[in-house]
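Of the protein chains in this complex, all but one are displayed in their positions.
A, B, C and D label the chains in the order they appear, each numbered from 1.
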Amino acid sequence: MTDLISTVVAKYNYWIYITLMMIGLYAMIAKNNLVKKIVGMNIFQTAIILFYVSIGVKKGATIPILEHGHGPDVHHVVHAVDYINPLPHVLMLTAIVVGVATLGVALALAIRIYNNYNTLEENEILTQVREK
Amino acid sequence: MSEQYPALLVIVPLLSALVISVAGWVNKRLCFPIAVAALGVAAWSSVGLLFRVLDEGVIVYKLGGWSPPMGIAYYIDYLNGLVLPVVSIVALLNLISSKKIVEQQFPDKAGPFYTLYVLMVTGLLGIVVTGDAFNLYVLLEIASLTGYGLLAMGEERAPLATLNYLYMGTIGACFYLLGIGYLYIVTGSLNMVDIARLLPPLYQSKAVLAAFIICMVGVWLKMAFFPLHAWLPNAYTYANSASSGLIAPLMTKVMVYVMIRLILTVFTPKFVFNTLAVHDAVVWLAVIAIVMGAVLALKERNLKKMLTYIVVAEVGYMVGGAWLGNRAGLTGAVLHIVNDALMTLCVFLVVGNIVYKIKGYAFGDLKGLFAKMPFTMGAFVIGALSIIGVPPTCGFFSKWYLILGAIQAHQYGFMVALLFSSLINVVLFFRVFEIGFYEPFSDHEGHEHHPAVMAEAPLTMLVPLYVVAISLILVGLYTGDIVNHIVQFVIPKGFM
Amino acid sequence: MIWPIDLAILTLVVIAGIGALMVKDLLGAAILFGAYSFMMCLLWSIMGAVDVAFTEASVGAGVSTVFFVAAVFRTSRRTKD
Amino acid sequence: METITSIRPLLAVLVSLLIIPLVVVSSRSPNVRESWTFVAAVAKFLIVLSMLPAILRGTEIVYTVVQFMPGAAIRFRVDALGMLFALVSSSLWIITSAYSIGYMRGLKEHGQTRYFCFFAICLSATIGAAFSANLLTLYLFYEILSLATYPLVTHHQDLEARSSGRKYLLYVVGASIGLVLPAMLICYNLAGTLEFSKNGILAGTAVSPSLLFILLFMFVFGFAKSAIMPMHSWLPAAMVAPTPVSALLHAVAVVKVGVFSIVRILTGVFGIQLLSSSHLGMAVCYVAAFTILVGSFIALSQNGLKRLLAFSTIAQLSYIVLGVALLSPKGMTGGMLHIAMHAFGKITLFFCAGAIFVATGKKNISEMIGIGRRMPVTMAAFFIASLSIIGMPPCGGFISKWYLALGTLQAHQIGFLVVLLFSSLLNACYFIPITYKAFFCRPEDAMFENKVQEAPAFCVVPLVITATISVILLFYPQPFLRLARMMVQSITGV
Partner (left out) sequence: MKIIGLIIVVVTGALLIYAAADFPAWSDPASPASTYLSPYFIEKTMEETSVPNIVTAVLADYRGFDTMFETTVIFSAGVVCFFLLRISRREEEEPETRYYRHVLTGVTIQLKEGYKIPPSADFERIDAVWTPPDLIIKTGCRILIPFIQLFALYVIAHGHHSPGGGFQGGVILGASVILFAISHDLRTAVRRMSEKLIGILCAVGVSIYAGTGALCLLLKQNFLDYSALAGVLHVDPITARSHGILMVEIGVGIAVLATMIWIYNNISSAGRYRQGL
């Protein structure tokens, strides 16, 4: 039992990221409102970012900014174990940007759709399309 | 200069896209020539790269001077050496053809259109050329985002279709990203070659298995592999023809390239075909994709939509070929990337010409088209024959290798599916020919002349079309050289 | 790192996310989404990803929410699910 | 065997393609356009003829255009059989071109430029098929021929043409993609090559008899142009085409390409050793014999002249297949010779049908009573040609049938001899009454006035020429007989 709990706690981040991702995915598939789908899409994307950030976490390490003095001669010996893995952070900066870019495009499309059909509900739009 | 070709290939279009976007504010007429020049340079460098690869073998280009796996590097080997010229040349030809379409449909937005167009090509070229798994994701997003923009500009239903594409595309790209994350968590690397080096001890890991499945599902989503294809037909059909002429030939093909790259370079065939051994199931999925694509195409009474379902079926060809797990099948799949890009371009350019002149693409609009647009339809016939797979057009030869691979792998279901789809294609295209050729029927029996008023598309649309049409035959005739000098080196040694 | 806070915020994130999807008003959804992003940002800063957290704070909680609100303003708040 | 590398086979194929742009450009002035067609036809014939001496000397002419993969290339090899076929089709093209001019102008058909263009493509494909050195090249030209014939078959662009065109495509293209293509690939996979060889490429491979059987019939039915039953019904339907098309393509080029392909498959892919040892030859014989009898019977009941000729063609094509599938030297000689003999006879018949249509507008036999008084020359030619088809002297058809009959004896298959003779009887039954009624009907039954009014000279002269050739071939069957013998000798060694 304690094993189970410790497994659950040890990878709590991973479970949460999976939960969030599935929430987002479900919203994208099952929701009817276009903007809700976009919200779901963003949750989906942030879940992946959460996953990546979780990869980077390192026990007993600090943020990936080196302590330093000024001037070229002040060089500490840097130990890798002291700092959190920066690479996932870099990747996720990119992913966040991609996320906001996708959001912008998606919203622009939603507005175009609204202008055409005067609704954001997918089933209503499809009814209108079929009637034409 | 030639050692900088890999950088030029991507940088020149990127910078030109920026220049075009500025030119869009200053003088709209400059946009088109700049775009042509940019893609011309890209095409030139990609061909130059191909020849360098033929001479020297794999080229590695370190961006920022950092050696991989620290920095990002471009790897150009025979596989992407072959795909790059196809991408850039297809894009260039369609660009030339799109000039008139843009003038007709959205003259005010020529600037952003060409910007997005060139950016999309940048993205596609980048996807093909990169050797870094994450870099691929970023470029994939560039290609996708610009693609959404281009596709949404069309008929009334285009935005909704594109938004659905956006949802699916985002899920696909995110799945890919997640898969890369899984690989990263177990290997700690993002460089494709490096991952492949680190993976063998981890072949039994569940995480690697999941990474592979997730990556594949993501890529399949982007390439519209059958059960995941639902976004494609509408998105491509309702878009303007300048955009669909770029995206229909390239997007799915580039994603097939990514799939083959993942199989060959990242996960390695040993893992995919020996450890995992699910290829029979995937080939059966491909069979379903081909059959369903053909059947759904048969249902359509609308030329452009019919073609989009053919695209879905063709994706099945390539996926199936790649997953046959033998030399002939993979050769067929790689060859089909090239051929299908050209074939699809050919037929979509034809649709572009028809829409430009007739303002419609439903079957009812095509009556008497052989008399009205004989040159366009002539090229359409060549493209159609290539899709059907009639020698000496190139479509025949990739189908040849695919069927040969199917026979060697004892996947007779795949063989039958290919033949079935060829036969359906005959029906599909000859149905279109019939409408264009016979209808409207002459009133009284006998040899009534149809009132044939030529209304042919302008020369800037016909010339690219004929270049493609002729290249369909030339590529077909030179299949032997392509296979002997390029494709056979794609396949790793020891691959049966 | 203080893991109870971590767990608590993780749970809050899920609640905010579900809330954004469940609420029957798109403007509310936009705001809840902003809250979700901000929780996420907190979470990441706890995990030591300061740059990511900073970006998420400015993009996710800031600009994205503004985009959402703007889009909802231009379309409609009405939603059935 | 000695081989020469020469580009001439390729030239022979290309020459008619090269004039297409010229034909299109000069579409405004019909005389110039038709003269281009003549130039190409004559040039093609001369190129083919120029290769004849070398072939008769026993050498082969080889030319590789492109090599796709080991054992599969676009490659030409001119051997005796190919030469025979090429000679027949290229010589008849010249005559048909002349006839086409008379026919098309006589009826004021539309789309004549298109007609001549596709005709030229068809001829290229036919010659290409004749000279092909391997199965891939053969398949390539076979497909091109199928597709290039489609606009000709459906030339009238009406509903009937459309439904016939559909049937044509369904049978011919459908069968070739659905059956020949996989069969070819299986062969390639088994043998690693597609080059025709004297002993057959499948000879040395370990293939199970059942697979062999399946393969053989995939080929035989797949080459649906040979109209072996049950793949025959496109042929009568395709008779909606203008008569010159029916004449050249459906009596000579298209159907003969089908039969020629089967002959190549039997001799070059399977090889007679394999066929005789596995008794597959007999299986083909039975199918062919069935087609001969049924085709002849159906022809008996036809009223439309062209439909009658179509069913007659179906039966006659199977003679060729039967002859070759007997695997006896005489039978094979007869079969190959019949390619030529039947071609000259049948084309004459079609020309006559067309001439009648141009002059009187009649299509049905029942409307042709007494027509001999009005068109004596045409009907005389018709009579001669029908004798050739029946296989009676003084016509060339006699020789080929003679060899076929000898072949059945040589193969000790008396049953097939009976089939041959019975079928000839049937041929006589449906051909002779036509001529008889045309000339010797009672005056009150005659449907035509007793005044000679022939079709235009462009129509009549060609059919007189072909009828004459039919007669000459009996007395001087060279070079066809020699070519057929050389081919048989090279295969069987006898």
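The criterion applied here is as follows: a residue touches a chain if its C-beta (ideal position, glycine included) is under 8 Å from a C-beta of that chain, and two chains touch if they have at least 3 such contacts.
A quick note: this is a predicted structure, and the numbers were derived from the prediction, not measured.
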Among the chains presented, those that the missing one touches: A, B, C
Options B:Val36, B:Ala210, B:Leu276 or B:Val295, residue touching the unrepresented chain: B:Ala210
If the hidden chain were put back, which of B:Thr187, B:Thr268, B:Ser398 or B:Ser422 would touch it? B:Thr187
Write the list of chain A residues that the hidden chain touches. 10-15, 18-19, 21-22, 25-26, 29-30, 54-61, 63-68, 72, 75, 78-83, 85-91, 93-94, 97-98, 100-102, 104-105, 107-109, 111-112, 115
Applying the definition given at the start, please give the residues of chain B touching the unseen chain. 4, 7, 11, 14-15, 18-19, 21-22, 24-25, 61-66, 69-72, 108-109, 112-113, 115-116, 119, 122-123, 126, 132, 134-135, 138-139, 141-142, 145-146, 148-149, 152-153, 159, 182, 184-190, 198, 205-207, 209-211, 213-214
Contact set of chain C toward the excluded chain (per top definition): 1, 50-51, 53-55, 58-59, 62-63, 66-67, 69-71, 73-74
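Keep this in mind: only the chains that are shown with their structure count from here on.
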From the centre of chain D, which chain's CA centre is farthest? C
Chain centre separation (chain B, chain C; CA means) in Å: 37
Roughly how far is chain A from chain B, centre to centre by C-alpha average, rounded to an integer in Å? 29
Inter-chain touches occur between A-B, A-C, B-D
Interface with chain B, chain A side, in the complex: residues 21, 25, 28, 34, 37, 41, 44-45, 48, 51-52, 55, 87-88, 91, 94-95, 98, 101-102, 105-106, 109-110, 112-113, 116-117, 125, 129
So, in the complex, the side of chain D touching chain B is made of residues 65-69, 73-74, 107-110, 136, 139-140, 143-144, 147, 150-151, 154, 156-159, 161-162, 165-166, 169, 173-174, 177-178, 181-182, 185-186, 188-189
For the complex, which residues does chain C have touching chain A? 1, 3, 6-7, 10-11, 13-14, 17-18, 20-21, 26, 29-30, 33, 36-37, 40, 43-44, 47-52, 55-56, 59-60, 63-64, 67-68, 70-72, 74-76, 78-81
